[in-house]
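The structure is given below, and queries will be raised subsequently.
One protein chain is absent from this view; the other protein chains keep their places.
Now for subunit A:
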Amino acid sequence: MASVTFKKVCKKFGEFVAVNNFTLEIRDKEFLVLLGPSGCGKTTTMRMVAGLEEATSGDIYIDADRINGVLPKYRDVAMVFQSYALYPHLTVEDNIGYPLKIRKVEPAERKRRIAEVARRVELDTMLSRLPKELSGGQRQRVALARAIVRTPRVFLMDEPLSNLDAKLRTQMRAELKHLQHELQVTTIYVTHDQIEAMTLAHRVAVMNKGVIEQLGTPREIYNDPRTLFVAGFIGSPPMNLIPGEVKEGIFNSAGFRVGGFARANISRAVLGVRPEDVHAAPVEDDDVNLVAPIYSVELTGENTLVSLRLGGQLMTLRADKNFTGQIDEQIGVKVATDRVFLYNGETQDRVDF
């Protein structure tokens, strides 16, 4: 069991800066998710912990051991690859047992431990098969079993669920979370899927262009997005981000007016509000923030997503599943003013008021 610490870590590929001045402390037994779009440096960060990439500058520690330049085999980490990276010429049993064989664990003990993890991931009837004879979900389990067959100091998981179909992904997500809770091993998990991040993590580090935009619990990240990037990245459907201007405390964008920003004057502002904090209201109400025509109505089952035309863009609100509005019908909109976020369009940072 171990903590992982990054101190001012930079990684350059030629002129390209993949990871920039990255500082982060991952606590013992923590499930930390690195979340970000592709190319944001999250996988590179993880590969530096595995020893598959070397940091250009800065230090990485597992517990008190500085691991820069240490060979992967001496780092005692286990990794699940996005492609699973199963050895195609070895059976499931030999794949799972590979880390033990390399560590010269006695054959009897090896067999016992393989059987144990195989049972845990429900592969005990498939030990003699080759990877090509398995389904995607089964391969994923083999990769997982290979990681947990020994007890490493840190688990590294590089988008392990991205090759599974939607149903299986949801199931494996729950299993992963349970497994991590049971094994109590520090885990670094890389994904671009914000739902995975929200559901799995103790803490999420949202990354963009090689830096951490925000670090916090899933709840903090969702309820308190500190930059425009985080606001737009987290949430499904994403937060409405409406450009406009703030004059004497009132935000205005193509007839959409929200008040209550004391003293503020910002010429390039962006107002953020989540779809669930926007409510439909009768057009004739006095305190509606906007009256606009409906662009589309999508029933998701548990509720209805309603898009409205606002200037050149769409604004989404999450309405009740019994919402009856029709396309092109005018409706009123009220936003929960205590649930809106105001961002400075130039600095991309949040303006607190």
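Heads up, the rule we're going with is that a residue touches a chain if its C-beta (ideal position, glycine included) is under 8 Å from a C-beta of that chain, and two chains touch if they have at least 3 such contacts; residues count from 1.
The rule is short, and it goes like this: contacts and distances are computed from a predicted model.
K.L.:
Refer to UniProt and select, among "MoaD/ThiS family protein", "Multiple sugar transport system permease protein", "Cytochrome C oxidase assembly protein" or "NADH-quinone oxidoreductase subunit I", the name of the complex member that is left out.
P.N.:
Answer from the UniProt record of the missing subunit chain: "Multiple sugar transport system permease protein".
K.L.:
Of the residues A:18, A:78, A:92 or A:242, I need the one that contacts the missing chain.
P.N.:
Within the whole complex, the residue contacting the unshown chain is A:78.
K.L.:
Can you say which of A:34, A:50 or A:271 touches the chain missing from this structure?
P.N.:
A:50
K.L.:
Where the complex has a chain not shown, which of A:130, A:250, A:305 or A:351 is the residue touching it?
P.N.:
A:130
K.L.:
Touching residues of subunit A against the unshown chain: what are they?
P.N.:
50-52, 71-73, 75, 77-79, 81, 83-89, 98-99, 102-103, 130-133, 135-137, 139-140, 146, 156, 163-164
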